[in-house]
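Here the complex is missing a single protein chain, while all its other protein chains stay put.
A and B are the chain letters, set down in written order, and residue numbers restart from 1 in every chain.
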Amino acid sequence: MILLLEQLLNGLQFGVMLFLMAAGLTLVFGIMGLINLAHGSLYMIGAYAAAWATLQTGSFLLGLLAGLTAAAVIGMALEAAILRRLYAREHLDQVLATFGVILFCNEAVAMIFGRQPLMAGPPAWLSGSVEIVPGVPYPVYRLAIIATGLVVAAGLYLLISRTRIGMLVRAGATHRELVGALGVRIGLLYTAVFGLGALLAGLAGALTGPLLAVQVGMGERILITTFVVIVIGGLGSVRGALAGAMLVGMVDTLTRGFLPAALRAVLPASEADALGSGLSSMAVFILMAIVLLWRPRGLFPAHA
Amino acid sequence: MSALLEVRGLAKRFGGLVATDGLNLDVQAGEIHALIGPNGAGKTTAIAQIAGELRPDAGTIRLAGQDVTALPVPARVKAGMTRSFQITQVLMQSTALANVAMVEQVRQGHSFRLWRPAARDERLLAPARAMLQRVGLAARADVAAEDLSHGERRQLELAMALATHPRLLLLDEPMAGLGATESAAMTALLAALKQEVAILLVEHDMDAVFALADRITVLEGGRVIASGAPDAIRADPAVREAYLGAA
Partner (left out) sequence: MRESPRQIIVLAISFALLAALPWIAGAVGRPDFVTLGSQACVMAIAAASLDLLMGRTGLPSFGHAAWLGLGAYTVGILAFHARDLGPWALQAWAVWPLAVLVPAALAAVIGALCLRTSGISFIMITLAFAQMFFFLFVALKTYGGDDGLTLRRRSTIPGIAPRDDVAFFYVCLVALVLVLLLLRRVAASRFGTVLDGIRQNERRMMAMGLAPFPYKLAAFVLSAAIAGLAGALHVNLFRFASPDVLHWTMSGELMVMVVLGGLGSLWGAVFGAAAMVVLHAVLAQWTEHWQIVLGPILVAVVLLARRGVWGALGGK
């Protein structure tokens, strides 16, 4: 029971991270029609910049700031230099070009920071645990991530549903010419949206860094899980991204947490662990297959 | 005897917009039935539902007595109902001949034949050439569709629809973008077709409509406001007000 509560919170925390990634990716796709594989690279850049700055200055907050700045600045530079030319191209071109960007980013990071992972734990004021209910301690840092993620989700909702920028964003997704005709500088809007997506990816990277090893290849690992989130939630829909992220976060965490133990009841321990870890790493993909059988366009399809 | 095509109570809405509102429509074997109405009256939406590309919210569609409402597009084509497109849809990189040969190939049954070359198969090419001849495109058989003129592509579009050997043709603005001579040629072609295939014709060219149609149905706001012989339609005050008067 205690374990279950803990795993549910872990699932929520992973889901929140996935949402930060998926929201940016799906916004960029919904508005500019771009599939950006290098979104995972921005996550990695955020994580590296944050970890490095934290280690240099000893300040977690300065690290966080560095991570956000690096991801947003590099993201917008990337948009202006390369990705902007891809909006009108076929998806295949977008995939190949951003694949090239990933190879470049991974290798550049490896050259700068080496292949050894960077380790920067959570700051002292966020380490330790609190008892969420009596007798159940839970790490403060993970709670902080959950809180941050939920605040960002709420902010994103307000931004999209209540503000002029959000109105343009919503209109831009369906009526590109119309927005252009309103006299809005669409190029500027695109760069801003892309920057927002990059910022969210950088935030995800910077926050996740202290929980795991910051290393080359971390971006693609989460990118592919983010794709699963988006396919499940429905392409181009922020609400779908939220639902998909929570579902995937929970399913992944809970199967990893409980499946090996459950199998151990019926199989010898070593086999149960091997099978359990194999099956639980496949769980989210099986979830995706089930959702697709039921709803080929995802849970919350945006109007295409 | 029941009609070849019977549409009953067809309804479709997009959000708050009612595109088709309880449409009833019959097409008899051997007739040309024109569907007209001002822009936005729901003609193309109706065609899309009858052809099976769009699922209606309510209503039934019967072809020769068979309920086809739930059938997907390819199955409706096999049942004998083929559409042409308002915006030309042909295989742009293939020749005119290859386009029609492809239709013939599909009509002849499944294409799970992975070995014999298709490009010199006379069982496909002979009927395809005959069909191009018929629509007056024989001389342009080996030209890629992307290099054909707009008018020629409209002819090709018709040839491809005919090559499915339909009992009912759904023609969505076959005259769209044609010049006066081309329109006259197309009108003559359609008139000659009437012997063998029934036609549901959506068209803005009123000269063509009144020259060809045996019956006319007028749509406005997704509803039928009049239906009958051309002379009756021409005289109908509601039609004149809603449509002809404005034109």
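Keep this in mind: contacts are C-beta pairs under 8 Å (C-beta built on N, C-alpha and C of every residue); 3 or more make two chains touch, one makes a residue touch a chain.
All values derive from a computational prediction rather than experimental measurement.
Note that the absent chain touches A, B when the full complex is taken as a whole. Note that of A:5, A:61 or A:96, the residue touching the chain absent from this view is A:96.
When you scan B:25, B:50 or B:102 for touch with the missing chain, the hit is B:102. Only one residue from A:8, A:82, A:192 or A:267 touches the chain missing from this view: A:82. Considering B:19, B:51, B:131 or B:175, the position touching the chain not shown turns out to be B:51 (whole complex). Seen from chain A, the chain kept out of the figure touches residues 29, 35, 82, 85-86, 89, 91-93, 95-97, 99-108, 110-111, 220, 224, 227-228, 230-231, 235, 274, 277-278, 281-282, 285, 288-289, 292-293, 296-298. Residues 51, 53, 72-75, 77-78, 82-83, 85, 89-94, 98, 102-103, 105-107, 111-119, 121, 160-161, 164 of chain B touch the missing chain (whole complex, contact as defined above).
What we mean here is this: only the chains that are shown with their structure count from here on.
Centroid to centroid, with C-alpha atoms defining each point, chain A and chain B lie 48 Å apart.
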